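The complex appears here minus one protein chain, its other protein chains still in place.
Just so it is clear, A and B label the chains in written order, and each chain counts residues from 1 on its own.
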Amino acid sequence: MPSFTLNGIEVPFKEGETIIQAADRAGIFIPRFCYHPALEIEGNCRMCLVDIEGGPPKLFSACSTQPKDGWIVHSNNEKVRKARAGILEFILINHPLDCPICDQAGECDLQDYAYLYGLSKSRYKDDKEKKPKHKILGPTIIHDAERCVLCSRCIRFLRDVVGTGELGLFERGAKTYVDIYPGKQIDNPYSGNLVDLCPVGALTSRDFRFKARAWDLDRCESVCPDCSTGCNIYIDSIGKKVYNLQYQVYRIRARANTEVNGYFICDAGRYDYKWLNGDERLWASIVSCGDHRDKIRTAAAIEQVAEALKKVVDQHGPSSVAGIGNARSTNEENLLLKKLIQDHIKSPHLDFVGAHGDVSEMEDNMLVRKDKNPNSKGCQNIGMAPGEEGRDLDGILDDADSGDIKALVVLSVGYKMPEDVRSRIARALEKVEVGVLIDCMDTELAHKADWTLASVAYAETHGTYTNYAGRVQRLQPTMPLGGEARPGWELLRDLLNGMGAVVDYPSAWAVTREMLENCPAYEGLTLQNIGPQGAIKTVGRQEEEKETQEEQSGEKS
Amino acid sequence: MDFSGEAEKEFQLILERSENKQGALMMTLHLAQREYGCISPEVEEMIADRLELTLAYVHGVVTFYTFFHTESVGKYLLQFCSTLPCALRGSEELFDHCSKKLGIKAGETTQDGKFTLVKVECLGSCGTSPVVQVNEDYHEEMNIEKLDKLLDSLE
Partner (left out) sequence: MEPVLTKNISSTGPVGIDAYNDGKGYEALKKVLDGMSRAEVIDTVKACGLRGRGGAGFSAGMKWSFIPSDYPGPRYLACNADESEPGTFKDRQIIEHDPHMILEGMSVASYAIGAKKAYIYIRGELAYGAKCLRKAVDEAYGKGMLGKNIMGKDFDLDVAIVRGGAAYVCGEETALLSSIEGKRGYPKLRPPFPANPGGGLHAEPTIINNVETLSCVPHIINRGADWFKSIGPEKSPGPKIFGVSGHVKKPGIYELPMGTPLKEIIYDHAGGMMRDDKKLKAVIPGGSSCPVLTAEEAESVNMDFDSLAEIGSMLGSGGVIVMDETVCMVDALYNLIRFYAHESCGQCTPCREGVAWMKKIIARMVHCEAEEDEIDMLLDIADNIAGNTICPLGDAAVFPVRAFVKKFRSEFEDHTRHKKCRVKS
C-alpha cells in the first residue's frame, strides 16, 4: 500500500485520499477549521498547511492535497508552526473577546488551537470589524457573525447535505459575513447539526444557550430512541454535585457512525431530552390499593409482585399470565420479560408494543424512519411473540378484558406509546387481578397498575438496541443512579429470582451475551465486537475483519 | 414582477448561451439592473425563482460584486476612479470639488435624486486619467472645468 511519512511516521494512504484524511486515519492530528469529512473540501481556512520536503517552497493545505508515494511531509516543523501561528493571529485580530459569555468555551477549536499553536500576545492596535451579533436565525439557532471564522461549513451543510441553503456569504473581503436572507429562517429538520459543525461559537444552540459550561458536562455514548434508524448520540448531563442541581440532561449531540447516521442526527431526536428531566419521572416504585397509591421500596414491591404472580399461577394456571414487551425498551429488558413469562412461568402469551414487520421504511430522504421505536427489530429478533397457542397483543388485551388473563406484566416507556394502545393497556391493567407495570414515568398506566416498578430511562442504563438493519448498538448510562428507580433488566432479574428462577446476571452484559449466543440473527456477534459503532451480522464478516486488519498494519498478510 | 417583452427575449438568449441556470446568473443580474435600476429583494426573488437558486445564494452573489446595487441610485451614478494612476493626476481634488458642488459625500444622493456620488477602484483607463464614469459612459482626461460642464449638461 502506498505511504508517505508525516513527522517521521509512516502513513499509508488510499487512492484519492488527501493528506489530512490519511493522517486522521493514522491518528495524527492536523488542525483544521473548514475541513469536515462529511462536506466538500474547500481549503479556505489555511490552518492545515503542511510542508512537503523537496516540493515547491510554499506550504500546501493538507485537506486538499493528495499525497504521492514516498513523500516526506511535515506538519510541525518551524516553517509550518510559524505559518500556523500567523493564520491564528489573523483569525484572532477581528475575533471578539467573548469567551467569558460564549457557549462554545471549553469545546471551541479556536480556543484549543490558540492555546496549542498560537502566540500569547496580540499585536493588533486597530478597531475590530463589527458584524451582526446574537441574531436569532430560527427556532433552534442563534448567530454571532463576529465570532465566525468563515470556514463555510454551515453553508456547505445546508446547501449540499440538507439541500435547503438558507445561509449565505454576503459582502466581500474582510467585510464578508455569514447570514440568513432577510426575513427568512433556518427551519429545516436537521438545523441542530449546525451547532455541532460550527467549530467556534458563531452558530450556537438556542436551547442550550447559557445553561451550562461544557467542562461541567459529563458525556456518555448512547443511541437515539426516537426511531428505528438508531442514530448514535452523546448525552451530556450534570450530576448532583455541580450547580446544586439534581441530575439533569442538558443536551444531545450527534455522534459519528459511518455505518448508521454519518455525522448528523435529526432535530426531533436531538431536542427530545427534556422529558428525562421532567416532573413525571418515577423515582420510586408505587403500590395501588383501590384509589389509594403509596410509594413503596422497590425491593419490597418486587417481593409482593412475585408473591402475587405465584398465587395467580397456582390458582389459575400459567396461561392466565401474559407479558407485553416494548420496542422502546432495551433488548435486555425484553429478553428477561420473555424469560419470565415463557421460560419460567411457562405461559405462551407474549407480545410487544411496536412495529412487527419491516422497519426500514424512510420518512424523509436523510435519516428519519417511519417506525418511531428504537428496538422493534430487537424485539422481533429475540422472539417477543406468542408461543404455541399463545395470544398476541390484541388477544392478550381482549382476554384481560374478558377475565381469561388474570395477571399482566407490561414494559412501558412513559408517554411514548400510541394513544389507542395505551388506553387499552390501561384498561387491561385495571381489569386484571395482578397488573404489573415497569415504567420510568408516572402516567395513566401507572395509575391503573397494581404495582408500578420504577425503572430508569434509556439514558441511565446499560443495554442495547437493535436498529432497522439488525445492528446491535449499546447504550451507556449518563451516571450511576443508586436510588429506588433501577434499570429495567435488574427489576426483571430480581423478579425472576423472587419467583424461584435462580438466574445469575451480574450485569446487563451478561444478558446481552445470552441474547447474542442464542439468537440466530446475531450469529458471529460477541460482546467484544460490539464496539462504539455497534455490530451487525454480515455475510463474509470474517473477510471484512481481515481487510480492516490489513489496512491498519499497512501490509498484506 | 417578471421579465417581459424585450427583456424576456434577452433572458432566453442568456439561458441559451449558458451551460446551466446557475451559469446564467451574472448576465441575468446585469439585465435586471438595467431593467429595474437596482437589485431589490423583489428582483432577487424573481431571479431566484427563474434560475432555481436559493435567495441566500443569489444575495451572496449580488453583494459580492460591487457593480450591483441593492438600493436604487440617482439618475446619474457618478463613479470617480480613485486608484493610484488617477490619484497621481488629481482625481482626489476632482472628487472633492464635485462633492462640494453637489453638497453630498461619497455614497450619498442629491435631494432631487439626480446624482449619486461614489468612489470606485481602477476603471482600466489609466492613460486618460482622471476618469469619471457616469452610468455606463467613461469620461476621460477630466479636470474641474470639464467636470463642471459635464454636470451642467446632465438633465
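As a working rule, a contact is a pair of C-beta atoms (placed from the backbone, for glycine too) under 8 Å apart; a residue touches a chain by one contact, two chains touch by 3 or more.
Here the structure is a predicted model, which means the values were calculated and not measured.
Participant: Touching the hidden chain in the complete assembly: which of A:G54, A:P100 or A:G173 does that?
Facilitator: From the options A:G54, A:P100 or A:G173, the contact with the absent chain belongs to A:G173.
Participant: Pick out which of A:P2, A:G55 or A:G86 touches the chain that's been left out of the picture.
Facilitator: A:G86
Participant: Which residue from A:L6, A:L59 or A:L393 sits in contact with the chain not drawn here?
Facilitator: In the complete complex, the chain left out is touched by residue A:L59.
Participant: In the whole complex, what residues of chain B lie against the chain that is missing from view?
Facilitator: With respect to the unshown chain, the touching residues of chain B are 17-27, 29-30, 51, 60-61, 64-68, 82-85, 87-89, 120-129, 133, 136-138.
Participant: List every residue of chain A that touches the chain not included in the displayed model.
Facilitator: These residues touch the chain not displayed: 41-47, 49, 57-59, 61, 64-66, 82-83, 86-87, 89-91, 93-94, 123-127, 129, 149-150, 169, 171-176.
Everything that follows uses one rule, which is that only the chains that are shown with their structure count from here on.
Participant: Using mean C-alpha positions as chain centres, tell me how far chain A is from chain B in Å, no decimals.
Facilitator: Measuring from centre to centre gives 53 Å for this pair.
Participant: Spell out the part of chain A that touches chain B in their complex, as residue ranges.
Facilitator: For chain A paired with chain B, touching residues are 159, 164-172, 180-184.
Participant: Going by the contact rule set out above, which residues of chain B touch chain A in the complex?
Facilitator: Contact set of chain B toward chain A: 41, 54-57, 59-60, 63-64, 66.
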